[in-house]
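What you see is the complex with one protein chain gone and the rest in place.
Should a chain be cited, it is by its letter among A, B and C, assigned in written order, with residues numbered from 1 in that chain.
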Amino acid sequence: MDLTLANEFYRKMLLIRRFEEKCVELYSKEKIRGFLHLYIGEEAIAVGLMHALSPEDAVFATYREHGQALARGIDPKKIMAEMYGKVEGCSRGRGGSMHLFDAETRFYGGSAIVAGGLPLAVGMALSDKMMNRNRVTVCIFGDGAVAEGEFHESLNLAALWHLPVLFVCENNLYAMGTALKFTESETNISLKAASYRIHSQQVDGMDVEAVSKSVQQAVSEIRLGNGPMFFEYLTYRFRAHSMFDAELYRDKAEVEEWKKKDPLILLHQRWKDININKYETEIADIIDEAVTFAENGTLESIEDLEKFLYSDEVAQ
Amino acid sequence: MDLTLANEFYRKMLLIRRFEEKCVELYSKEKIRGFLHLYIGEEAIAVGLMHALSPEDAVFATYREHGQALARGIDPKKIMAEMYGKVEGCSRGRGGSMHLFDAETRFYGGSAIVAGGLPLAVGMALSDKMMNRNRVTVCIFGDGAVAEGEFHESLNLAALWHLPVLFVCENNLYAMGTALKFTESETNISLKAASYRIHSQQVDGMDVEAVSKSVQQAVSEIRLGNGPMFFEYLTYRFRAHSMFDAELYRDKAEVEEWKKKDPLILLHQRWKDININKYETEIADIIDEAVTFAENGTLESIEDLEKFLYSDEVAQ
Amino acid sequence: MSSIMTYREAVRLGLREAMEKDERVFLMGEDVGHYGGSYAVSMGFLEDFGPQRIIDTPLSESAFTGAGIGAALGGMRPIVELMTVNFSLLALDQIMNNAATLLHMSGGQFNVPLVIRMATGGGKQLAAQHSHSLEGWYAHIPGLKVLTPATIQDAHNMIGLALADPDPVLIFESAMLYNSKGVLDTQALPLPIGKARIQRAGKDLTILTYGSSLFKALEAAKTLIPEGIDAEVIDLRSLRPLDDETIMKSVAKTHRVLIVDEGWKSGSISAEIMARINEQAFFELDAPMARLCTAEIPLPYPKHLEDAALPHADKIVAMAKKLMEKS
Partner (left out) sequence: MSSIMTYREAVRLGLREAMEKDERVFLMGEDVGHYGGSYAVSMGFLEDFGPQRIIDTPLSESAFTGAGIGAALGGMRPIVELMTVNFSLLALDQIMNNAATLLHMSGGQFNVPLVIRMATGGGKQLAAQHSHSLEGWYAHIPGLKVLTPATIQDAHNMIGLALADPDPVLIFESAMLYNSKGVLDTQALPLPIGKARIQRAGKDLTILTYGSSLFKALEAAKTLIPEGIDAEVIDLRSLRPLDDETIMKSVAKTHRVLIVDEGWKSGSISAEIMARINEQAFFELDAPMARLCTAEIPLPYPKHLEDAALPHADKIVAMAKKLMEKS
């Protein structure tokens, strides 16, 4: 890694951080509603991951996907408009925070049923294999998804059929308020994944460089046809699960301990020359622009309420 | 093991064998209808297993459960009446071959949704643990169940909560017509089970003595509170999956090879003094009696069709 | 003794009383313990009853629902919380093929005294995958009972009623109601499962509804008074069994029917109620029955679209007026 890349990583992580901080502000102003799940603390994963992907690759994510959507390159304006429920949003405003979609960057959501996205990613990879397309499908999910039956079924299918999927588990130690130790008899998730004969590894998810390297290697292995791979990224969410969480289930001290490993701080410690101030200014502008764009966006006409249920109703 | 026990094992396995052969006959006479899944070839598992259980223990089985029901001690008359759909049947005729139930012997079916019985067994064991009852719950399923999400979820729960369950996987190498190698990325099922931190082992399922020993050990471990255990019994079904199976998916030679390991022959080779002829006669009588009982049984009155849907409709 | 409390507090109290009364009762589900319940219903219960009786489960809807069935077979009285109906689809096989079926297919040997609770309904801008109202759909399944508490009284009482039932009972708590307030009479004899309640007597038309729509219907009924329309509003309370008797009596009185439910229209519980009225009280009808359901789309996120998709008092008023014009 060089300074240029460090700068880029920092800038992207900062964009996510500031974007979400703005979202919190907008949430208390009731501009954004519904569920809002923040990624703050976990930015290194999205940024390191997306850096290693090509535009042809596909991404399947969860309801905690602002970071991934931004890192993947979806226009912050379109994302903010989506948070506002405006037609200019990346899902035309219909999805909101939990359902960001973008055909252009092959971003397939934004799935709010835990583990529900894994089978889709497996299927996408299957189609790539069948059509001889040299693409990788990345499937992102949390530690909570590991207990679901679909995790098991999907990992087996991917391994059995040698599919080009990269499974990315963001292990932030909690599923809502339930700690991993209360939900898994084997808390080393990478070991669980290995039991499907999938190459699997634990990686520091607070270190953007480590994340990026791991993905780079994995993606080139997968492109060679060496089947699926699995990374468990150890990370932590600094904020509550969603805006409705009293956070009774974890100690403040634990949170503070993890905040010392803040991926932005960590990167800056290593690369002192990162031009933080410049990025702060740049990003403040980008976010202002996004908010203005969203504010000025259009509300879908109520007449079109029932549109998009079937393809013949989709406006061209 | 001594000759007395060998005799008992032989007799029970022979009962299952002859009972099912009679069922085939009755099926072609259209006395028995619906699905009929034969256990022939796998008798050693049921017999070895049930020998090691106490009356207080509970059993959850699948649609291929005649052998287990007989070995558990449900009256062959009641089982045959069930195959006939008569009121005198162990499920009052409502269940048929796939749904044998018997409160007296704590036999909880007879479940025809693959892997659907695993969560029930986990729950039963949970209730035992909660009520401080020193009982074991046995859960029997096939190799096909291993791919289901419920397998994964149930094993995790059992291990996580240290429940007194014995998981018994009858690995007969096929799920209907699909060989294990086409369905599992890891074909060693006991290894998969171990990934939940459950003590797990592969055992020769054609050897009734080996089965019985394994279960005896496991059950006393479990009674000591040492959590769940898992056995993968290697076995083979000599007959088709059900009465509707053209058996195109496996070689005759493979079947013949396995027939050499017939659990009855194997046991007799080891214990030459088993009094086969005596048992053949005894069992022929038992089966005749069962058939007569079933033939003379009562058909439920059509007026009672909608009974048993809710408890207040259950005849006392 | 009467006191004012929220729907959430009423459920809490119902659960607490049940746990205190019967040692066999326990609560199991995602985040019921350390988190306090996703709708804060069981906040503090872990401390009060301990981890043996307030069990945080992994995200394994099928297995822990099935485990509830197994524990019920084993003599416990489990309350399984499925968090929201949106996730209950993952447990549907266990609910339909085991909980609802075991008694019948065992010839009456094994009943399943299991209670399953879940939150239901849209209205919080949670979008396509988190806004289902499937309680009417669940009422299709023989072997289940399906309860939909709307009032504070029922939010409390139905816990006890469900636990006293020897068979599986599903309780759908309206997510929109947790903060609503009302009176709980702790001395009142609970109205049994399967009985509807006339919440407002009227003579001109019958509005049949349940859950959070009840309050929309009552609001609409008020608005209709100055219009000279006297609506009878019935809280169905239970979608399986349905209280045909109360429904038909009301139809015989008013001769006009409007049904309001928050499920998708096609195949809704409203359709079933229409079918029954057609079968049992056809000649009482002065006009076609009408229904107001949710638009047949996965609920969209923006407030104006969600509002447009869901039943509301103003729409009830409009439909009621139209219904009074027909004959």
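One rule holds for everything that comes next: a residue touches a chain if its C-beta (ideal position, glycine included) is under 8 Å from a C-beta of that chain, and two chains touch if they have at least 3 such contacts.
In this text the structure is predicted, and so the values were computed from the model without any measurement.
K.L.:
According to the contact rule at the top, which chains on display are touched by the left-out chain?
P.N.:
Across all of the complex, the chain we cannot see touches A, B, C.
K.L.:
Can you tell me which of A:Thr4, A:Ser28 or A:Ser311 touches the chain that was removed from the display?
P.N.:
In the complete complex, the chain left out is touched by residue A:Ser311.
K.L.:
Of C:Met19, C:Val32, C:Ile54 or C:Ala100, which sits in contact with the chain we cannot see?
P.N.:
Of the listed residues, the one touching the omitted chain is C:Ala100.
K.L.:
Write down which of B:Thr183, B:Gln201 or B:Gln216 is the residue touching the left-out chain.
P.N.:
Looking across B:Thr183, B:Gln201 or B:Gln216, the contact with the absent chain belongs to B:Thr183.
K.L.:
To test your reading of the contact rule: which positions on chain A touch the chain that is missing from view?
P.N.:
Its contact residues with the unshown chain are 58, 89-95, 99, 101-103, 108-111, 113, 116, 118-128, 130-131, 149-150, 153-154, 156-157, 160, 307-312, 314-315.
K.L.:
If the missing chain were put back, which residues of chain C would it touch?
P.N.:
62, 86, 89-90, 92-93, 96-97, 100-101, 104-105, 127-129, 136-137, 139-143, 240, 242, 263-264, 266-272, 274-275, 278-279, 282-283, 285, 287-291, 296-298, 300
K.L.:
If the hidden chain were put back, which residues of chain B would touch it?
P.N.:
33-35, 85-86, 93-96, 98-99, 111-116, 144-145, 147-149, 175-179, 182-184, 245-246, 248-249, 299-300, 302, 305-306, 308-309
By our rule, only the chains that are shown with their structure count from here on.
K.L.:
How would one label the connectivity among the chains shown: line, ring, star, complete, or other?
P.N.:
complete
K.L.:
Taking each chain's centre as the mean of its CA atoms, how far is chain A from chain C in angstrom?
P.N.:
Computed value for the inter-centroid distance: 35 Å.
K.L.:
How many Å are there between the centre of chain B and the centre of chain C, using C-alpha atoms for each centre?
P.N.:
About 40 Å separates the centre of chain B from that of chain C.
K.L.:
Counting only Cα atoms for the centres, state how far chain A is from chain B in Å.
P.N.:
Inter-chain centre distance comes to 46 Å.
K.L.:
Enumerate the residues of chain A that touch no fewer than two other chains.
P.N.:
147-149, 182-184
K.L.:
Which parts of chain C, given as residue numbers and ranges, touch two or more other chains?
P.N.:
Only 57-58, 60, 62-63 qualify.
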